[in-house]
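Contents: one structure, followed by commentary.
For this view, one protein chain was removed and the others were kept in their places.
Naming follows writing order (A, B and C), and every chain is counted from residue 1.
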Amino acid sequence: MVLLEMSIVPLGQGESVSRYVAQCVEIVDRSGLPYELHAMGTIVEGELAQVLDLMRECIETVAKSSNRVSCTAKIDYRQGVSGGIQAKVASVRAKLGQKPPAN
Amino acid sequence: MVLLEMSIVPLGQGESVSRYVAQCVEIVDRSGLPYELHAMGTIVEGELAQVLDLMRECIETVAKSSNRVSCTAKIDYRQGVSGGIQAKVASVRAKLGQKPPAN
Amino acid sequence: MVLLEMSIVPLGQGESVSRYVAQCVEIVDRSGLPYELHAMGTIVEGELAQVLDLMRECIETVAKSSNRVSCTAKIDYRQGVSGGIQAKVASVRAKLGQKPPAN
Partner (left out) sequence: MVLLEMSIVPLGQGESVSRYVAQCVEIVDRSGLPYELHAMGTIVEGELAQVLDLMRECIETVAKSSNRVSCTAKIDYRQGVSGGIQAKVASVRAKLGQKPPAN
């Protein structure tokens, strides 16, 4: 299992960046890999090469409309595990005695 | 609005860290501030001093059972905005023509 | 020992951010704590409360001239160690069989 969380923003294109985040989510969505959008980034699960290629495509896409692009990324590379986007949260909730959400 | 996303893990306490993440989520939950747990960190919204104090308490709590603690954090400090945990995602979904989830 | 690496940039104030980085380095320099500026951030060593207060002062200073400020931070909290800014690099160099630089 490789989880990549990425946040990609242009510098010099104004205060609001949701338009650029939407561009990246579209690329991730088209990939067919499981992903989750949240307020501070987008988490995607796949093979290491897959998720890094996705990040590269997102950066290069945003760079078409912005000379400077800043990206932060976190990778959780764990062998023998999958479905990490839900499993990691469920594991913490279980330790807190919380049932997983209905969905 | 200040959104802080933090991820705090001990080094040297084994491969699984969900026990420590649960400790931190309990601290954040007790604070009463709006927050969201996801697979790569916990996002909390509040005043800058509040969220930094929370992060400090979490690090010091994990450090009670681990000599070395690693923390990564991202802060989105935006004046004149609130409810960012949902609002930022809704803003991106709207640009993707997606309706916000039912909850 | 606590090492904090921080990178603080305004969103919406143009592509070049070195002016804002300089503001932050001045604040860190005035603190008297050991620090090092590099191309992707500034590393400062101190007590956890000290370095978090510094980060807060830097964010609030940049926020005086920018409505939105983005900050990324990494913290290495290790008990019983100090002088980490040089010691960590020296430890890696030793494993590579490299002598530490002359300064």
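Quick note on the criterion: a contact is a pair of C-beta atoms (placed from the backbone, for glycine too) under 8 Å apart; a residue touches a chain by one contact, two chains touch by 3 or more.
Just so it is clear, the model here is predicted, and its values are computed rather than measured.
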| item | value |
| --- | --- |
| Visible contact partners (per top-of-document touch definition) of the missing chain | A, B, C |
| Absent chain, residues of subunit B that touch it | 9, 11-12, 14-15, 17, 67-68, 70, 72 |
| Residues of subunit C in contact with the chain not shown | 3, 5, 7, 15, 18-19, 21-22, 25-26, 29, 36-41, 43, 72, 74, 76, 78, 84-89, 91-93, 95-96 |
| Touch list for subunit A against the chain that is not drawn | 48-49, 52, 55-56, 59-60, 63, 67-80 |
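As a convention for this text, only the chains that are shown with their structure count from here on.
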| item | value |
| --- | --- |
| Gap in Å, rounded to a whole number, between the CA centres of subunit B and subunit A | 16 |
| Centre distance in Å when subunit A and subunit C are each reduced to the mean of their C-alpha atoms | 26 |
| Rounded Å distance, subunit B centre to subunit C centre (Cα mean) | 21 |
| Shared-contact residues (touching 2 or more other chains) in subunit A | 15, 72 |
